[in-house]
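Sharing a structure with you now.
Complex shown without one protein chain; remaining protein chains in place.
What follows is chain A.
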Amino acid sequence: MGYDRKIHFVLLISRQGKVRLTKWYSPYTQKERTKIIRELSGTILTRAPKLCNFVEWRGFKVVYKRYASLYFCMCVDQDDNELEILEIIHHFVEILDRYFGSVCELDLIFNFHKAYFVLDEILIAGELQESSKKTVARLIAAQDSLVEVAKEQESSISNIIAQATK
């Protein structure tokens, strides 16, 4: 097994083939991205259940796992540890689950930006950043509360202005 590896991209695709999240850690043009998504959804969505979770594709491997209506896919190098990638996918799903409170596809549609914020606390540059779910949750919560505070300030300022101009 070699050691030149990283995650090249992460895809979340619904069973209907809709894209729910894409994150590219290697450069692909917009055209390539569209093509990759089309190709892979064709391959992965049609695979029968109970087969192995790996698909060989263009000299790379795509590790995928289905959770309810969503397929989580990660593309890695030929030599990467497929079993570990499965664990990383599960790690991501568990953190999402904890964050949204039993996550479903709709959460990821309407709060897609939050799903990205979570992913950014787990992966950087296609490498795993944190193995503790608790730490990730804590960091996300801290940042969310920063946003809340800013919003409150904003509305209180506008209240003050509104009262002053009454």
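Note that contacts are C-beta pairs under 8 Å (C-beta built on N, C-alpha and C of every residue); 3 or more make two chains touch, one makes a residue touch a chain; residues count from 1.
Everything below uses one rule, namely that contacts and distances are computed from a predicted model.
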Hidden chain of the complex, named as in its UniProt record, picked from "Ubiquinone biosynthesis O-methyltransferase, mitochondrial", "GAE domain-containing protein", "Septin" or "Nicastrin": "GAE domain-containing protein"
Interface residues of chain A (partner: the chain not displayed): 1, 3-4, 19-25, 27-28, 30, 34, 48, 50-56, 81-84, 86-88, 91, 109-110, 112-113, 116-117, 120, 124-125, 127-135, 139, 142-143, 146-147, 150-151
